[in-house]
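Sharing a structure with you now.
Complex shown without one protein chain; remaining protein chains in place.
All chains are identified by letter, namely A and B, in their written order; residue positions are counted from 1 within each chain.
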Amino acid sequence: MRVRTGRFRLYAAVARSGFRRYATYRTATLAGVFTNTVFGLILAYTYIALWDERPGLGGYDQSQALTFVWLGQALLTVMALMGGGFEGELIERIRTGDIAVDLYRPADLQTWWLATDLGRALFQLLGRGVAPMVVGALVFDLALPGEPGRWLAFLVAVFLGVLVSFAIRFLVALSAFWLMDGAGTTQVAMLAGTFFSGMLLPLNVFPGALGEFARALPWSALLQVPADVFLGKHTGVDLLRTYAFQIGWAAALLTAGRLLQAVATRRVVVQGG
Amino acid sequence: MEPDLIAGPDLIELDGVEKVFDVRKKTGFLRREKHEVRAVDGISFTVPRGEMVGYIGPNGAGKSTTIKMLTGILTPSGGRLRVAGIDPSRERTRLARRIGVVFGQRTTLWWDLPLIDSYRLMHRMYRIPDARYKENLDRCVELLELAELLDVPVRQLSLGQRMRGDIAAALLHDPEVLYLDEPTIGLDVISKAKVRGFLRDLNAESGTTVLLTTHDLTDIEQLCKRVMVIDHGRLMYDGPLAGLHEAGESERTLVVDLERELPPLEVESARVVKVEGPRQWLAFPAAESAAPLVARVAERYPMVDLSVREPDIEAVIAKMYADKSTS
Partner (left out) sequence: MDDSVQARNGRTRARHGLAQVRDGVRAYRLISGMWIRSLMAYRLSFAMTAFGNFAVTAFDFAAILLMFSQVDRLGGYSLSEIALLYGATCTSFGIADLALGSMDRLGKRVRDGTLDTLLVRPAPVIAQVAADRFGLHRLGRLVQGAFVLGYALVVLDIGWTPVKILMVPLMVLCGAGIFAAVFVAGAAFQFAARDAAEVQNAFTYGGTTLLQFPPTVFAKDLVRGATYILPLAFVNWIPALYVLGRPYPLDLPTWTAFAPPLVAAVLLALAGLAWRTGLRSYRSTGS
């Protein structure tokens, strides 16, 4: 039992340092907020034009569509949809061989990086998520939830989304063991991340089978699902089913990451680091 | 044709050079105070062609700022400065062809590319004649032992290897002056020796003028006849290394191991500065010979072993500065 709490304390400290690492760059955060806000404005107007043409498109009214835009800007860095999380550093460590040192540490590789990434995500949510959302709400009429329960449900969905996002990026980073340069996979992951998360366009606007397919993929857990929870599209039992969807993908991908990590470790040991 | 060459024997001339920075300090939430920092506060000196000079001082004394002004990176706030007859800040790119610069802390090489790619680029960028380039590269590769490293990306080189690579890069275009900013910092003993040997030969054979900043007194002892000391932006000393010891009235230390623990020894012209069990430290003037002192100690006390320690640069400067400010 004592070992457990010690472990927990270790990872909590790791997460805190992940948070602090990003919190140091205040100008960068401010610059990021500015850019997210400009993009939010541009996208918002294109969505207004789209929903003017087709009111109720994808089951959203115009203010829900606008809310989706600003949620996308708020969660862009939280979910590291365009990269920028821990994966670059991990790939670099694999590339240079420093990873051998990490593998011999008493801490578990996957949990260690998960902790830093959770710290990062929390900072991005507070530092880069809140401000654009506030600007969006001031300029446009957004569909903000009235009841605190839904805000809480949203935060849970965001947390589960970060888990899935981490699990995907962990797999991407580990690919560097075999490809010696994660550039290709990182790029593919970024593509999938922006397209299938709903960042480019809400997935319920995708036509027919493409929409069905996109909504079943893990990336939908990153933005589409949290946004729909925020907009009150999933309540009651449906909310639990939605969480189950996120948890299912998180569990499957984290397990895959663990297996891949085991294979990679064996490889490092055989190669002698 | 070359007016700079007949300008005089002095390759580097500084006359009352100043560099003042405005520093903003946070004094509270959103409150900042502006104040001036005189990083270089009226420095004058000249360096004749072919000389090898050490430029030393504690951290933040203004060494790097001076080097940056001499290379044209920084614009002086006042005074007159000429290198090979050129005003560095006004004609930075023209000067660049005639000087070589090595920063110990960061490389001038292209980080992700093999060493040889950087050299090929220097060849074209500095418009070095083919034959000259080949000759210089071959010489550097041989003397700095770079043959095995040419195809290795710079980021994979060790610190010592990279430093050798950087020195070669700075010399391909036959610069008249070579500035070295902490060239041995962080290097192991063998690498340090290699770098020093190469620089000594370079100065002796090619007559390249060298100005080097360092923390390591051994660099100066082994390379430079002349040394300049800068502190708080002012030139504190300019002359031979031996004179520096006198100027700083520095002391050497005699470390004596006795047979047993004793109260502090009493010998004339030396004083005990530290006692640790049977070992005692005696300070004596650096200009004096250690022999009579050793004889006196051996005569009176049961001595087992002894050694003499040279003063270190920081101590010399600290003492010099203390003397100046009290006088």
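Methods note: a contact is a pair of C-beta atoms (placed from the backbone, for glycine too) under 8 Å apart; a residue touches a chain by one contact, two chains touch by 3 or more.
Everything numeric in this text was worked out from a predicted model, so none of it was measured.
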Options B:22, B:130 or B:299, residue touching the unrepresented chain: B:22
Contact residue for the chain not shown (choose from B:18, B:87 or B:117): B:117
Of B:80, B:106, B:274 or B:309, the one touching the omitted chain in the full complex: B:106
Chain not shown: contacting residue from A:25, A:104, A:178 or A:213: A:25
Missing-partner contacts on chain A, residue numbers: 25-28, 30-32, 34-35, 38-39, 41-43, 45-46, 48-50, 53-54, 57, 181, 183-184, 187-188, 190-191, 194-195, 200-201, 205-207
Touching residues (missing chain, whole complex) on chain B: 21-22, 65, 68, 71-75, 77, 89, 92-94, 96-97, 99, 101, 103, 105-108, 110, 112-114, 117, 120-121, 124-126
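The rule is short, and it goes like this: only the chains that are shown with their structure count from here on.
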Chain centre separation in whole Å, for chain B relative to chain A (CA means): 51
